[in-house]
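Complex shown without one protein chain; remaining protein chains in place.
All chains are identified by letter, namely A and B, in their written order; residue positions are counted from 1 within each chain.
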Amino acid sequence: MSIESILGTLEWTAENSLAAASQWKQASGRRIVGSFPMHFPGEMAHAAGCTPVILQESHEPITVGHGMIYPFYCGFTRSIVDQACKGDYDFLDAIMFGDHCVQVLGAADVVRAKLPNTRVHFYQLISSMSDPWSLGRARETFLNLKEGLEEMIGHSIDDEAMRASIRLFNRNRQMLRKLYEMRRAGDARLTARQMQILVKSSMIMDKAEHNRLLEELLAEFDKTRATAQRGVRVYLSGHFCQAPKTGVLDMIEECGGIVVDDDLYHGQRFISTDVDDSIDPLDALAKWYLERNLKVPCPTRVDQNADWENYLLDAMERSRADGMIVLMAKFCEPHMYYYPEIKEAFEKRGVPHLLIETEHELNSFEALRTRVETFLEVVKRQTAARRIAA
Amino acid sequence: MNDLILPQGKKANRLKTSSMNNKMVNDYWTDVFNAKAEGKLVCWYEGVAINPLMQAADIRWVHGEAWSALLAARNNEQPAQTAAEHRGYMKELCSYARTHIGCGVLAQNRGVEASGSSFSDALGAGLLGERIPAPDMFISAYPYCSTGQQWDEMLFRLFGKKIPIFNISVPWVWGNKPDAMYLGGSEFNEAKQYMVKQIRACTDWIAQQTGKKYNWDKLSEIMSYTKTAGRLRVEAMELCKAKPAPASFFDWTTSLAPVNFIPGGPAIVDYFEKTKAEIVQRIADNEGGIPQEKYRLFWDGIMNWNKIGWLANKFAAYDANMVAGRYTHMGFWHEFESIDVENPLEGMAVNYLVCPINLSAPLMIEQIIKLCKHYEIEGVVLHAARTCRAFSNPQFLIADAVQKRLGLPVAMIEGDMVDESFYKDEIVNSRVEAMLESIEARKRVGIAA
Partner (left out) sequence: MKSYVMGIDFGSTTTKTVILDLKGKMVASCVASKGSISAEGVQVSMDGAFAQAGIAQKDIARTVSTGYGRRMIDVADQSYTEITCHARGAIAMFPEARLVIDIGGQDSKVIAVSGDGLVQQFAMNDRCAAGTGKFLEALARAVQVPVEAMGALAMSSTEKLTVSNMCATFAETEVISLLAEGKSKPDVLGAVHAAIASRTAGLVARVGNRNPIVMTGGVAKNHAAVHYIEQALSAKMLIAPDPQIAGALGAALFALDEVAKPSAAMMDEEDGADEAMSSARGCATQPCKTAAKLPANERPLLGPM
């Protein structure tokens, strides 16, 4: 398959996540376990013979959901509620989630109320990462999730099966990271939209199938030689739950930005960390959970060993980015809280950044374009001026 | 509906004992302002009432919500909110947190030394926000709301990550298992033990901070006052089943300080004894919390501190008595019976776990239905606090349940805890009036039937 046709297949899955999952359920006969974003160990559901699917913000306008949630919630939360109210989740065998952003908890209560016949399982991951009991509690919590899964399937999950699933998922993350590395180095020309498709489809598709397509894709990229791109190298940061609208990503690149790296959930954040396949699987998952926040810090966690702002400055240097565009989902409290830390650190270091608030209903696209165009113009001039001064 | 035209001058008949509350609050903050001069450590915290833990170790405490609410109720909130906005905190963030963090920014701007002026001077000068004594430690114990935990974390970062912080993770009472129930079931029991373990570790940490052995006897003594105050308050509130109800939800919100952050001691017991006596007397005199009680309402959601007097009078003018509420009646040591004074940690954990936001919707709704039945409620007002998703989250489910199961009409109104700009009076008027009209209509049908 050509690069285009592989990406085409993955794009369909990424953009039609529930249809794709439902088709797979028909074809494979496997149970589908939907999860909210952030820290669902898909490996465990896979080892239980299920297919894990991360629930996505839908492109549909929010309608009946308005009757169950206030408008001052992030687009992802409102969309989840809306999809539950519309019956879109009826085909799921279970919904499981372990992160406790206060807005998502509101959605969880509505989802459980709207899906009385679906197992809605909550395992509360400790969000304070550097306490003496953080690791132990994380293990207990994953055990709670395991018991929930076992109750559903009616038998226990074998450690060897867990390790096999872990290896499968690690392989997936490794290949996606490799593609990121190739893009950063200029060896693979992948737009921000394409990168999102690659990661997002991994959240939905059967992992073995996704691995097969990634292997083909890597082989294709190895055959081709990428030409150098011109423009402002942009780092994207933000969006911990929902995928940024591809239209926004396209717009950034149309305005002359080249997206070279990101810390998006539908990006590096999702694929940053592998699970150790040589130790007790629950120990390994607990370790993975804590390590993940050090690899790509998340403002939804409190962690005395991680500083998101410093991580971003370092990551920009590593990817030789000229400027950072912060994509903040409107009403995202963790992001709003942390943003002043980033702003301060970036201004102190003289690294340019632009804050964009994004919404489910994107109705100010032109105003966004104006900001992005101006920002890229400013970065270009400042970077050139720095050169001349040097 | 002519009988709904607001009669001018009809005002809430506030409990006389509330004036004692004001004095206690002022004295308490004066002590906080004097902390540094008296060589006491100051702990900043938010969320559940863990202040007995500090009191037993002779540490003074600043409860973030209480502090922000105080600033708002006394029109001192603006400088802090502006300072927060200028540092980049957006308006859609929890206004309690924004206000409190804004105080942190102001404190940073003028240096982290002692407060430098008395409580009453700072209040008079409109400078309360920046004069709050800077923290020597943080303890975070926030139920349900991730924003609460992050609020402490951002304060910790704002103060340069130099001030020690202790995090207690409070599990949400969700209920995966069939045995899940209010105050019981295997998950609840596990959560309780997990809390006890963390609180115990917190006392060890406090001992490290003070360099003194933790005083368990003192904690028991404090908790015995707290338990008594909690019992008296619940008894007084339950007496408001009487018609007319002798006090309103607004009276109970102004009486939260003694069960939220005032030191546990004879004063808080005395306060609720007097409050209860006043209630008993009012019942004997057939005196209501408002001049004329025509409707009995329930308030769901957090308080709007900028508008507390305004709202109390508004509902009084409608002849609508706000008899009970989730905020006041489902928290603040209301599960006093679970406290074993000799061994108080488990009872404390229970109260923290069942505070008014930490129950998942099905469990919470059962408690609300119970209260609505007990107080013979005729309509429910749901205050959607714009920046408090913790309280707003289950409100559509609550509205649905009281409508379907009890046939009660509801009014959803918009506002906020301490950011006045989100309060929309015209929406409050039209929705509340529509609800009262619907209660009227039901009464008429009821009489006809």
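We adopt the following convention: contacts are C-beta pairs under 8 Å (C-beta built on N, C-alpha and C of every residue); 3 or more make two chains touch, one makes a residue touch a chain.
Keep in mind that what you see is a predicted model, and the values were worked out from it rather than measured.
Student: Looking at A:126, A:175, A:217 or A:232, which makes contact with the chain not pictured?
Tutor: A:232
Student: What residues on chain A make contact with the chain left out of this view?
Tutor: 230-233, 317, 320, 322, 347, 357, 363-364, 366-367, 370-371, 373-374, 377-378, 380-384, 386-388, 390
Student: Take the complete complex as the reference. Which residues in chain B touch the chain that isn't displayed?
Tutor: 82, 85-86, 88, 91, 420-421, 423-426
As a convention for this text, only the chains that are shown with their structure count from here on.
Student: Report the inter-centroid distance (CA atoms only) between chain A and chain B in whole Å.
Tutor: Between these chains, centre-to-centre, one finds 36 Å.
Student: For a test of understanding, state which residues of chain A touch chain B in their complex under the given definition.
Tutor: 67-70, 72-73, 100-103, 105-106, 108-110, 112-113, 121-122, 124, 126-128, 131-133, 137, 144, 148, 299-300, 302, 304, 330-331, 333-334, 336-341, 343-344
Student: Inside the complex, what are the residues of chain B that reach chain A?
Tutor: 87-90, 92-94, 97, 140, 144-147, 149-154, 157, 161, 165, 167, 169, 171-172, 174, 176, 194, 197-198, 201, 360-362, 384, 386-387, 389-390, 392-397
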